[in-house]
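As you look at this complex, bear in mind that one protein chain is not there, while each of the others sits in place.
Up next, chain A:
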Amino acid sequence: MSEIQLPIQISEHSREPIYHQIEQQLISFIVSGQLKPGMPLPSIRALASDLSCSVITVNRAYQNLEQRKFIQTVQGKGTFVADVQAEEKQHVADESLYQAFRTAVEMSLRLQNDEAKTRETFEKVLLELMKERGTKGR
């Protein structure tokens, strides 16, 4: 095992390509602040070895993350978490919220619900959660 252990979990059963799974999980650690700017990431070979996947896959994930400025590689020193701009963090947060809603709406439609029923359910959940928060205080 490498010295830097990341709680990344990949699933071969998922339809999502492995490089994409690695990318998404690293992004969520970075955006949530669990991985802070300047923290070192494992080398490509080390992470590939930990995840039992190929260096080609990890390299692809790292390259994509570097292009999106989530991480940066310093020649001869390694790969580090970049200082991610607040607006980029917001963008990622918005994107995951959008995806979560999309999944929920897809499910509703799959269950043969119409637009009104879907919206009604959404309103109900929203109201319920607002109430719960209201009583407990924010």
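Heads up, the rule we're going with is that a contact is a pair of C-beta atoms (placed from the backbone, for glycine too) under 8 Å apart; a residue touches a chain by one contact, two chains touch by 3 or more; residues count from 1.
The rule we apply is simple: contacts and distances are computed from a predicted model.
Taken from the listed names "Cytochrome aa3 subunit 2", "LPXTG-site transpeptidase (Sortase) family protein", "histidine kinase" or "ABC transporter ATP-binding protein", the protein name that UniProt assigns to the chain not shown is "ABC transporter ATP-binding protein". When the omitted chain is restored, the residue from A:I30, A:A48 or A:L65 that touches it is A:A48. Although one chain is not shown, part of chain A still touches it, namely residues 1-2, 12-13, 15, 17-19, 43, 45-46, 48-49, 52-57.
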